[in-house]
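Note that one protein chain is taken out, while the other chains of the complex remain in position.
After this line comes subunit A, so read on.
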Amino acid sequence: MKILVPVKRVVDYNVKIRVKPDGSGVDLANVKMAMNPFDEIAVEEALRQKEAGAATEVVVVSVGPAQAVETLRTGLAMGADRGIHVKVDGTVEPLAVAKILAGVCRAEEPGLVIMGKQAIDDDCNQTGQMLAALMGWGQGTFASKLVLGAAEAQVTREVDGGSQTVALALPAVVTTDLRLNEPRYASLPNIMKAKKKPVDVKEPGDFGVDVAPRLKVLKTVEPPARQGGAKVGSVGELVGKLRETGVIR
């Protein structure tokens, strides 16, 4: 079975981001970029399935600018077999990504797609669901456990009330939550091999997708600065203050 893993290049989670002075978005100049952490978990899961004999090939795919190849190489260095780079500059919204991925799915015919539940840059949490809908496949989102059979996948999902296990007919889409696994460090031999692994370059047009944004960003602002706190002397004073500020009545 082939597993397809979409990966996104995002701002590294350690970076403290800044909003551009004109409010048009987040300043990405000279900012460290990395693979979306949820996607790392997805790559790890696919590799574990392959190592366990449940899959035969792991293909990573990224939709993004030229540098997205670095993100693909990260996946290849972890152990993925090959990459597909769909080259697009500028913003690509979840629906466009999902349509592109649907095109990749039709061409590659994977048995399973594993992807991050959301990207830590825009936190949309939409692409996996949209892809499943476009393909007419089952979806197991927010997975904390995956048991992969030949024709069916059992996915344990993290839901508000606890966990829920669903059975999906394959092919299907699984999106990862934090507790699914802990991604490995790339081994040195794999880092060196990654360079020689093939990466196909495609364009949205190859899949007949128009990536023009459908949404308009009105403005981007920093969260309000934290106001200084104050120490209170007693419970009574605390309750009084909470009333004053309208937190309780």
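Convention: a contact is a pair of C-beta atoms (placed from the backbone, for glycine too) under 8 Å apart; a residue touches a chain by one contact, two chains touch by 3 or more; residues count from 1.
Heads up, the rule we're going with is that contacts and distances are computed from a predicted model.
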Review point. For the complex's missing chain, which UniProt name, "Cation:proton antiporter", "3-methylmercaptopropionyl-CoA dehydrogenase", "3-isopropylmalate dehydratase large subunit" or "Urea transport system ATP-binding protein"?
Key: "3-methylmercaptopropionyl-CoA dehydrogenase"
Point to revise | Option from A:Met192, A:Val217 or A:Leu238 whose C-beta touches the chain left out | key: A:Met192
Exercise for review: For subunit A, enumerate the residues touching the unshown chain of the complex.
Suggested key: 29-30, 73-74, 77, 185-189, 191-192, 194-195
